[in-house]
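Of the protein chains in this complex, all but one are displayed in their positions.
Right, chain A next:
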Amino acid sequence: MGNLEPNSPLKERISLALNNEFLRNAVKFTTERLRKGKQTATDELGNWEEWRSYGQAIRMHTIAHLDYYLSQFVNNVRAAGGFVHFASTAREAVEIAMKIMEAKQAKSVVKSKSMVSEEVHINQALEEKGIEVVETDLGEYIIQLAGETPSHIIIPAIHKNKKQIAELLSQVAGEPLPADTAILAGFVRSKLREKFLSADIGITGCNFAIAESGSIVLFSNEGNARMVSTLPKTQITMMGMERIIPTWEDLEVMATLLPRAATGQKLTVYMSAITGPKRSEDGDGPEELHIIIIDNGRSNQLGDPEFQEVLNCIRCGACLNACPVYRHVGGHAYGWVYSGPIGAVLTPVLQAEKEKWGEVANASSLCGACYEACPVKIPLHDMLVYLRRRNVEQGTTKKREQWGMKVFQKVASSHKRYRLAIKAGRIGQKFVARKGEIKAKIGPLKKWTAHRTAPALAPRSFREMWQDLQQQQTQIELDPTIQKRMEEMLKKRGDQHESEQK
């Protein structure tokens, strides 16, 4: 979806998701499973907070010195016999990949899961040239058959049920397949086996790139990333330019954090470190390795104190599983390849046309659960606030909202106007308030009352009550010992408060 427009407005996407009961249950179940898995795995490991801090420190340092580490990586890839290409934009990345296709006269491509390739929309370009492209991660394969996009970074076909999957695969098989997981997975295994063995080119993503040796590291559970990087004669790896870590020692930290945060595993079934193409004497592995290093909006975050840390992300999806908003609406409501809290931040900052995407920042309750869940401690909730502020400053918020905020500021900043407004409200609510609640779905409260009741304004405000309360209080004679104790306590509390502020 390069720089395309979101296919429908955010509200429509959300209401679509909320009305799909299977999706809601599946998202809830999956996120709960992954979250619990993470909890168990991190408890079992111990010292999770310290591991997080180490992960954060390594990522921060790498990004702050990215030019050095990236160039070290590039030199080492070349020394190992690989090709490196640089793409500033999604379009450039696609152009480079298509040139390689042309040079290799490629007719078929197998792909292992790669978010960055979703981001640049390589599949579309390949299909336009008549090159067959097959997603080989089981979930990705299913949604490719359905013509959809991933709804979860780790479990992309979370929104499809077994029956729907059986129907999709039956079409491929040319015969009806039962809705049985083992049979369906077995069918995909044998179908994709043919594809792996006959494909001209394998495209992979890259979880980490090690600067000191020019190695790329891939994590997978099914083994498809290994297939794609072992069987075709040419391998293309697409990597976001921020995927770098300096050393092999740092890999141990990332390998400790990523699988536990993503699925609660101690390690994914496969972790592959690939350094250059196959050696001349090797019997398998790619003869040619091309690594395309992609910027596509990432460099705009560098040097920006509010957003640079978003480049620390290791794409584990833990923030999705923790997010109360994601857990209700799932990934498609976010409208682009990245969903959940990380998607709400990444989407507007990676897209050129910010005004079209900025509103996803509103799909957040700002509770901070994403930050708590993040294995490299990215302050996502702060970034969502910054994004909202930017939306306001750039005037991309809706006119009505802007006007509303101005009115509120006017009213709330003067006690006279505020009191007047409350009085007016109390008169107005007489028509709709019943037993202290407003249920009527009309007027300015409609958006709230459509889904829940609103509390009615109290007959007397606290301000009004205070005058009586104060009088009553002065009339009461306090026991002198209690009075003394209270004064001491107040004094102490005051001191404490001041020392906290220092």
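Here, contacts are C-beta pairs under 8 Å (C-beta built on N, C-alpha and C of every residue); 3 or more make two chains touch, one makes a residue touch a chain; residues count from 1.
Everything below uses one rule, namely that contacts and distances are computed from a predicted model.
Matching "L-lactate dehydrogenase complex protein LldG", "Carbohydrate ABC transporter permease", "FecR protein domain-containing protein" or "Sarcosine oxidase subunit alpha family protein" against the UniProt entry of the left-out chain gives the name "L-lactate dehydrogenase complex protein LldG". Set against the missing chain, the residues A:13, A:35, A:226 or A:243 yield one that touches it, A:226. Note on the undisplayed chain: of the listed residues A:155, A:258 or A:360, the one touching it is A:155. For the chain missing from the display, the contacting residue among A:248, A:431 or A:448 is A:248, taking the whole complex into account. Listed residues A:303, A:395 or A:455: the one in touch with the omitted chain is A:303. Contact between chain A and the unshown chain involves residues 26, 29-30, 33, 47, 50-51, 54, 57-58, 61, 64-68, 70-72, 74, 79-80, 83-86, 88, 96, 99-100, 102-105, 136-139, 142, 155-157, 161-162, 165, 181-182, 184-185, 188-189, 192-193, 196-197, 213, 215, 221-224, 226-227, 229-231, 241, 246-253, 255-256, 265-279, 281-285, 293, 295, 299-300, 302-303.
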